[in-house]
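The complex appears here minus one protein chain, its other protein chains still in place.
As written, the chain order gives the labels A, B and C, with residue 1 at the start of each chain.
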């Protein structure tokens, strides 16, 4: 394991300190308990948006704290949900009197810890609601499992919901927007190489030199199936098929196409993936009107990609286009 | 070699087509010869800024085409300078009557091919000037070599020079700004793992499990020395020392600190690097007033980082802050 | 043997030792069908308890110790295991109340309350390939032993043995809760890490009794 780290136990603390040093114009940091909060929090009268989860997916979530997106992010240890204390503290820090929304990826640990924090915050009189993100179509038979996982689609939920809160929507309306985005976005990923959790020091799984894992999770959890490496276009077709069938997306839809890098994949490859995905959508009569390409929901140094497709309408497009000013996503200001 | 590609020979073409599909709001693409040009080029009366070089360093340079930065980028084959034809065509496409600046990283191939293109463009009556970027302090004895290499500092030159052109500076003034930035920025990098050029199919160099390469180039060229892996803070100190001595940077300076990812390094590690670099600068009385962290000048999937420090003054800070709208760098609009 | 405050403290200390020793092994189990951090999570939580045990007031009850464990786990472990074990210890603490020691009947209540707490939060059934597959057999075995009129040592041993068998019995299962549920058939042949840590915890409870 070769990493640019000091003590594996300090990875998150060191990184958060670096984030603070780099982005003091956008965020403030609480170091104990650890959370990242928008510089001007709490914004009076605005619904506060808090997300969080295990570290190792950067820029998710800290990179999305700022005007028009998240009010706070709570990073846990690498790939481990944060505990309730920092979630509670972050919730308090962003409460501007209009209530707080928790955006939670659907993992047992995240759900339970956010639940506990929400209970504690409610007990202190804060109106807290949660939306659980589960955009990953790789998980089958979700009725009989912990359900589908929350993966890269989370970025789109955070951006659009953040814009709704910023324009002044009340808590109910913000929840409705978040649920709407979650219900209209589908994602599937592939891994070419595993990642190495710093404290573990070993790869999270092993792939042969000619193998890839279709349907990989963002913590290196194995996916749907392990197959031989194929040309990029064939891999894209494998990812896009289940995505398009699931909603389903149909001819005439306008969509946002998001090609996400898992952390270790060169950008040039992400654009090769985007090319084919856009081509397939076009063949099906689906119009790509917005796009996002880059490392936005990563799994440390894993090589791989995920494709997300979000069915847009005028409201979602408008909220997507609204100004945002975070470390990792910025436009309009 | 596992990559999300189709035919290795089509890597650049496929990626450029994907870039076009994703960023049609910002750029237009010429496919034969291949170059990427700002949507509204040529901008009448504005100095055109063209850069380019081998592919594999994305988002450099295509990701920086757009308002406030480059007018065109010319991607060569992976790690291979483009030929004069596309450089000439891009130069013609961005000439708005005020002349064109070529921003060229200091590699023999880039310098020679841009030189030939400039000769051809001049022969057609376009006023072309070139600035050669050589920010890499890893190369010693530069008097007796091909000189220092142009590495990540190029991004800063492109941003600031682009802003100068956008505000209406004439060609002489734009050249002066570019040279000023180049003269005030210093960079050094480290590799933890090599990269694999698609057509080669083999790693560009071999590092043992506990070895790192200090002073690596952005094409996987070996660097100053190969040492055993050390904690991140110690590695940062090794990179920053030669940078600060070289200009030199001194107490009282205001700087832009840029921690660049080589492509395969998780963002969390880049922030660990940033933390220490900012700490060292602070100890030396140097103030970090602007920062940039991320994968901006990459070497395919290489794991590693480079640190760049740019000595700011009011003019450069103002130009840095000026609006920019490109695929990879965007603010103010 | 008496399950008093001293036993409770010894149990938790021994658990911390055993989890530290099994950190890598639990990580490996979790890497195979989860995300590889279960050993890390449990070790972090129990290490955080140790200094607090040292700072406990002289006059304290088993229930108070269990509550301290609960709150510390909740605030340091994270992941799925943090809230689940945290709730388990919280409910266990509630079950023993202010008593100065735990008799066999109270021990059964303690274990049942812990298990019920986990089910309340995690909604897992037996056979879902989770820590419940260690807890439920343990509770059942403890109940049988206590009903047969045995002492706390035999009850604890029965619980620990049943948990160990329960953990092993997760191996052939397909998971329906937790991260392993994403794997479908591919989870078969791997032991659930949470059931293994449960087995380690209950074994420690007996071991410190035997070695007191």
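Here is the rule we go by: a contact is a pair of C-beta atoms (placed from the backbone, for glycine too) under 8 Å apart; a residue touches a chain by one contact, two chains touch by 3 or more.
Only a predicted model underlies this, so the values are computations on that prediction, with no experimental measurement involved.
J.: What shown chains come into contact with the chain that's not displayed?
T.: Spelled out, the missing chain touches these shown chains: B.
J.: Could you tell me which of B:3, B:46 or B:149 touches the chain that is not displayed?
T.: Of the candidates B:3, B:46 or B:149, B:149 is in touch with the missing chain.
J.: Touching the hidden chain in the complete assembly: which of B:42, B:84 or B:99 does that?
T.: For the chain that is not drawn, the touching residue is B:84.
J.: Of the residues listed, B:6, B:91, B:113 or B:326, which one is in contact with the missing chain?
T.: Answering carefully, the residue with contact to the hidden chain is B:113.
J.: Just the residue numbers, please: which parts of chain B touch the chain that's not shown?
T.: Residues 54, 76-85, 107-109, 112-113, 115-116, 138-141, 144-146, 149, 197, 199-200, 202, 204-205, 217, 219-223 of chain B touch the chain absent from view.
Basically, only the chains that are shown with their structure count from here on.
J.: Which chain is most central here if centres come from C-alpha coordinates alone?
T.: Central chain: A.
J.: Measure off the straight-line distance from the CA centroid of chain A to the CA centroid of chain B, and report it in whole Å.
T.: Result: the chain centres lie 29 Å from each other.
J.: Give, as an integer number of Å, the spacing between the C-alpha centres of chain C and chain B.
T.: Comparing mean C-alpha positions, chain C is 55 Å from chain B.
J.: Can you list the chain A residues in contact with two or more other chains?
T.: 78
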